[in-house]
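So that we are looking at the same thing, I have put the structure below in structure tokens.
Note that one protein chain of the assembly has been removed; the remaining protein chains are unaltered in position.
For clarity, chains are labelled A, B and C in written order, and residue numbers in each chain start from 1.
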Amino acid sequence: MKTIKDSVHDHIDVVGVARDLLDTPAVQRLRHITQLGTARLVYPSANHTRFEHSLGVYHLACEALTNLGIEGTQAERVRAAALLHDIGHSPYSHTIEELIHRHTGKYHDDVHDLISESEVGDVLREHDLDPDTIAGLIAGAGELGQVVSGELDVDRMDYLVRDAHHTGVPYGTIDHERLTRELTFLDGELVLAEGNVQTAESLLVARALMNPTVYNHHVTRISKAMLQRASERLLSEPDIDAEQLRRMDDHDLLVALRTTPETAESARRLSHRDLYKRAVWAEMQDVPDEIIDADHETIREYESDIAESAGVDSESVILDVLSRPRMTESSSRVVVNGDVRALGEQSTLVRALQQVQRDQWRLGVYAPAEKTEDIGLATERVLGLDTDGTLVSDVRTGVRTTLDDFE
Amino acid sequence: MKTIKDSVHDHIDVVGVARDLLDTPAVQRLRHITQLGTARLVYPSANHTRFEHSLGVYHLACEALTNLGIEGTQAERVRAAALLHDIGHSPYSHTIEELIHRHTGKYHDDVHDLISESEVGDVLREHDLDPDTIAGLIAGAGELGQVVSGELDVDRMDYLVRDAHHTGVPYGTIDHERLTRELTFLDGELVLAEGNVQTAESLLVARALMNPTVYNHHVTRISKAMLQRASERLLSEPDIDAEQLRRMDDHDLLVALRTTPETAESARRLSHRDLYKRAVWAEMQDVPDEIIDADHETIREYESDIAESAGVDSESVILDVLSRPRMTESSSRVVVNGDVRALGEQSTLVRALQQVQRDQWRLGVYAPAEKTEDIGLATERVLGLDTDGTLVSDVRTGVRTTLDDFE
Amino acid sequence: MKTIKDSVHDHIDVVGVARDLLDTPAVQRLRHITQLGTARLVYPSANHTRFEHSLGVYHLACEALTNLGIEGTQAERVRAAALLHDIGHSPYSHTIEELIHRHTGKYHDDVHDLISESEVGDVLREHDLDPDTIAGLIAGAGELGQVVSGELDVDRMDYLVRDAHHTGVPYGTIDHERLTRELTFLDGELVLAEGNVQTAESLLVARALMNPTVYNHHVTRISKAMLQRASERLLSEPDIDAEQLRRMDDHDLLVALRTTPETAESARRLSHRDLYKRAVWAEMQDVPDEIIDADHETIREYESDIAESAGVDSESVILDVLSRPRMTESSSRVVVNGDVRALGEQSTLVRALQQVQRDQWRLGVYAPAEKTEDIGLATERVLGLDTDGTLVSDVRTGVRTTLDDFE
Partner (left out) sequence: MKTIKDSVHDHIDVVGVARDLLDTPAVQRLRHITQLGTARLVYPSANHTRFEHSLGVYHLACEALTNLGIEGTQAERVRAAALLHDIGHSPYSHTIEELIHRHTGKYHDDVHDLISESEVGDVLREHDLDPDTIAGLIAGAGELGQVVSGELDVDRMDYLVRDAHHTGVPYGTIDHERLTRELTFLDGELVLAEGNVQTAESLLVARALMNPTVYNHHVTRISKAMLQRASERLLSEPDIDAEQLRRMDDHDLLVALRTTPETAESARRLSHRDLYKRAVWAEMQDVPDEIIDADHETIREYESDIAESAGVDSESVILDVLSRPRMTESSSRVVVNGDVRALGEQSTLVRALQQVQRDQWRLGVYAPAEKTEDIGLATERVLGLDTDGTLVSDVRTGVRTTLDDFE
């Protein structure tokens, strides 16, 4: 057994297969991938990594398994999957996940190859665990996969509390101990036991409050978009391919951007927090559907059109279109008067949160500070937005450019 | 200056008139009034008092005043009102407030008499402050009264955080520092500055989550109702009147109940947490309007009728009807794109919370454990409830009989 | 099983005999005994009770038992003893413990009578546990008694952390989780496993820092001494005896003091925090040995002599002599290179702390504010102190009259 001190869960005991997995390069690499990517440019204390988060998810999985009465090989599988669930992340976590996916067809939870072809697979096999089964659990397959990846998984219980601890934003403070205690299986579904509608609601409320404040804060989004564009450009270099990029860590990527002439200026801007500003920040109702649903190629074409219309080089325009809000947690299952129900059916609050997400959606166009006005006007012309001259409009949610640092 | 160490706000500096008010009997008495009344029977750590809360409110008022740029006599008045705002509380805070009001016509924030006829008045006059003006601020009068008692007052900012700290329930963890920073006056109204719709929402969400978990937890309500009934009986004793009861502290009331033969059994039950149980726990839609809106006398008659129908003595039946939910905070004012708007108009989430409150409303009938079944059936007959035999029904909110202790 | 939410340890599961003991009057009574007695007059947030502390000690005992691999009846006994360990406390915890002892011969951990003659004994017998064995464990008897009452017991692990949480003073923040993890039995002795000299030291350092700041703060001591004197006077009333006093709770005692004419003024002073002040605050080296070691009767005679010499009534003088410092924790056993050693032998720091305790020792003489000067001079004459006119001298430790509130 190995005991590790964690700033969120205090002592974490790592046992069995997890103990051996801990020392593999694939897991140690997570020490070098920040949990929140560019959100640290908004919240300077948010430097926590996927490594400590993975330990936390492992820890909560252990708690949940004990409460669920699951033991033996089944439990060992879930514990392995919990510790490994994030090894597929590319540098800066979700930041360049879409880019990697476009080139490799893989999202971060698709790790069959990573597991079977590495030391991780060897360790699993030594413990008589099948690498593919573990990869399946990580992707949410089967009954027990729900503990690791599902609407009520221990992943989000850890990250909400951990992100709150490190950003200093109190909204993520959920009652994770109660959540892991009240999980139960009913007819093969992971559900919250009777009397926990509110416990489930609090999880969604936490997410809804953390979203605009942290995860989708406009500075997080601007710097994320800048990093995406720079990484995309890096991929056009002859000596780097998407598979390599996928397995870099944060250090590798940042230094690669710094030392490649085509991306050096972006790297400097990101390193020194000399960021683009918003030229447009438009609500869903003001944006035509075909733009919301446009694919990557089309978006790049819009960018060129806007740049041309504004008379600037195309590097100066970033069009950032969030995908339509989903709220998968609203399908969380809770027991009410003996029946299993979807939280979204049961809860007035959760239905409202779905609308809230649509209210919070924003399309952003970002540009160097001195060009925002021209590019904002050009965007209106090209995309046909009607924002009444209010280029940065926050009528509905009033989630501002909040604290000044966050500009 | 006096500096006091507080478990929530760390060091609190008490200066000026507040320094002198601190030593008056009326303020020191608050050391002996628990903040949450009977909620300590659900959350054993929740023994905090109105004294520390009053210091906290004073502290946040100082912060808000600094941020608002209010100084001099105006500020001194608000600081005095903040420290004094709860001196009108009877024992166990809100628990017997309605009873006191029926006999004296006074709620806890009606303190003109208490201030002018006591040492408090002397201290205020020594500092050239008018007692009646301060009493007015405590009741929310005038522009500055909103800081002490209004939809965005520092009172609720303190109690949410403090109640979370002491109960251990994380839902009250709001960003109080941001709230006091973003307060501003616009056309005589206290509002939250641009970009704070979500800050305001988080305050209401915290309340909405704390309500069923703490403030209206059924054990809080049962023990509160038992204490109300016993106190009412105490008032029928010859040697005690409502004005005396109003000025007792928690110790006085509990010992009076213990030593008065008619109330000794109630006192024993409350002291040893040997409480009544729920015979009925009905949702708003299942309760006829005339019962929801019945006055105190009518409710006592219903109790007698239920007791008679069940063949038990009338002491064994407590009918507990919550008043219809209001959500005064939804009229909080926020600035959105330069206009002042009511939060309830602006926010999808807040509108949902109003429905949530109705969902959470419950009518309770409480009785000794061994009589709950008979009294439950009698209640259905007398009140015409239709609860399908589900005497304790929590279909809608699923706020359970949560943790077992809370039974 | 019952689960209780605690502000320090989060969720506490109460099972087996503990579950049934919880509802006994003897345990519920602890809800009405404050943990720190009069320290709440220094730290307004410190209103926590022996009840929540007892739950905490029970919780840490469960953790320690799991780590020690102790199960079955043995563990059940320790859990019962942990939950019951404080039921012998008189009102205001240690405040009047000496007074009770002089009259009944019993300290708070002598509970054979309380257990066997109450519902507690019935519950234990129903669970096939012998009441006398449990009372023995509470007094520290036998190998397992050390877990409940010994140098490394879970009692002090809980109270240091809990007192820090509620006072706001950070010094008690020890690593209690590590402490319970590292306990082990070696040759029948409870010891800390190899590598924990510093873990043990941190426990003593925490105590050494909390002592003058909280437990022996001069305002804590003054108010404690006033409460002792008043309670002593109460015992001279015809209708109250020491055995009754022992079983009162805080409410009973305070109201008894208020309603007894001879003690009403003391009760008023304590309720309104209108306390005596220090007339003398002398260091150990300036106080003759026979005074340090004087018994209660002799001290009362000194008080009379001082009062007479100062020309005041004897009620106006309180002579408060702390017993000589012991540091029982310095005999804590730790494993070092395979041998069991006493911490005091092993640790330079712990030896220093023993000297620190002597440095911090103070003799106090307290009096109404307007009489401190006369009584200070009279004390010098009567006791032969030589304090160079520095009546309140803090040369050595500089533990002041710290924050002003604490005056």
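The criterion applied here is as follows: a contact is a pair of C-beta atoms (placed from the backbone, for glycine too) under 8 Å apart; a residue touches a chain by one contact, two chains touch by 3 or more.
In this text the structure is predicted, and so the values were computed from the model without any measurement.
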item: Residue of C:55, C:96, C:135 or C:169 in touch with the missing chain, whole complex considered; value: C:169
item: Full-complex contact with the absent chain, from A:25, A:288 or A:384; value: A:25
item: For chain A, the residues touching the chain missing from this view; value: 1-8, 10-11, 14, 23, 25, 28-29, 31-32, 40, 43-49, 51-52, 55, 165-169, 249-252, 254-255, 258, 271-274, 403-405
item: Where the missing chain touches chain B, by residue; value: 3, 10-11, 177-178, 181
item: Those residues of chain C which, in the complete complex, touch the missing chain; value: 169-171, 173-175, 178, 194-198, 201-202, 205, 208-209, 212-213, 334, 336-337, 346, 348-349, 351-353, 355-356, 359, 390, 393-403
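Everything below uses one rule, namely that only the chains that are shown with their structure count from here on.
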item: Chain at the geometric heart of the assembly (C-alpha centres); value: B
item: Separation of chain A from chain B, taking each centre as the mean of its C-alpha atoms, in whole Å; value: 40
item: Intercentroid distance (Cα basis), chain C paired with chain B, Å; value: 34
item: Inter-centroid spacing, chain C versus chain A (mean Cα positions, whole Å); value: 50
item: Where chain B touches two or more other chains at once, by residue number; value: 169, 403
